[in-house]
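A single protein chain has been omitted; all remaining protein chains appear in their positions.
This part shows chain A:
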Amino acid sequence: MITLEDVHKSFGSNHVLRGVDLHVPKGTSMVIIGGSGTGKSITIKAVLGLVTPDRGKITVDGTDITRADRDAFLARFGMLFQGGALFDSLPVWQNVAFRLLRGSLKRPREEARAIAVEKLRRVGLTEDVADRLPAELSGGMQKRVGLARAIAADPEIIFFDEPTTGLDPIMAGVINDLIREIVTEMGATAVTITHDMSSVRAIADNVAMLHEGVIKWTGPVADMDAAGDPYVDQFIHGRATGPIAAVR
């Protein structure tokens, strides 16, 4: 399980996180919602150690992430970056199988390729994209390749940063089902960032709303509509007026 306590992070005078408290139980799916620029991506990057918080404590299974053995720690994670972050010098299948081609999880090339093709199929891509370069794919396809890479080594904990942004509704549905399946069938712990309310309802066990650097509301997805929280209400109904300013 993942716990954040009073996490702060500023970039110069921009106080992005101002005391984030969040708890993600093992084997559950947490969805983080919130306006763009509120620090959702920074929050999950902090858990991975890609961003160092100015203050606060982050633990995974009770161990402080700054004390954990880095390699063993990262081997448990998969991450889909908001922009895909594919390696543009490598063909698609080598991106997906990156972990399986080197390091402690290394295996024969043919086997790694077979796994990559299988993961690509799970995100709705056919084998003929395997040998193409990322730059030859559309944005939505790149996103799905990033998703295939995140799940390639069957990680225990997976972070998805806006997995369905830029996808058509059908593909978004496929990806939502996939994320749900990874949690329920493989027992993984997932944290997903999304703006898409149909995704939230399809994926989440729990929802947390980030606003002004803190978690304004968190609870089971079933309680979200009846939460009576003005911030959550405004967000899920997409209203221009309410406590969240439209100009930020």
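Here is the rule we use: a contact is a pair of C-beta atoms (placed from the backbone, for glycine too) under 8 Å apart; a residue touches a chain by one contact, two chains touch by 3 or more; residues count from 1.
One rule holds in what follows: contacts and distances are computed from a predicted model.
When the unshown chain is looked up in UniProt, the name that turns up among "Cytochrome c domain-containing protein", "ABC transporter permease", "Transketolase 2" or "Pyruvate dehydrogenase E1 component subunit alpha" is "ABC transporter permease". Between the chain not shown and the residues A:98, A:217 or A:231, the one that touches is A:98.
Of the listed residues A:71, A:128 or A:185, the one in contact with the hidden chain in the full complex is A:71. Note on the undisplayed chain: of the listed residues A:46, A:65, A:79 or A:232, the one touching it is A:79. Residues 45, 48-50, 71, 74-75, 77-79, 81-83, 85-88, 98-99, 102-104, 149 of chain A touch the missing chain (whole complex, contact as defined above).
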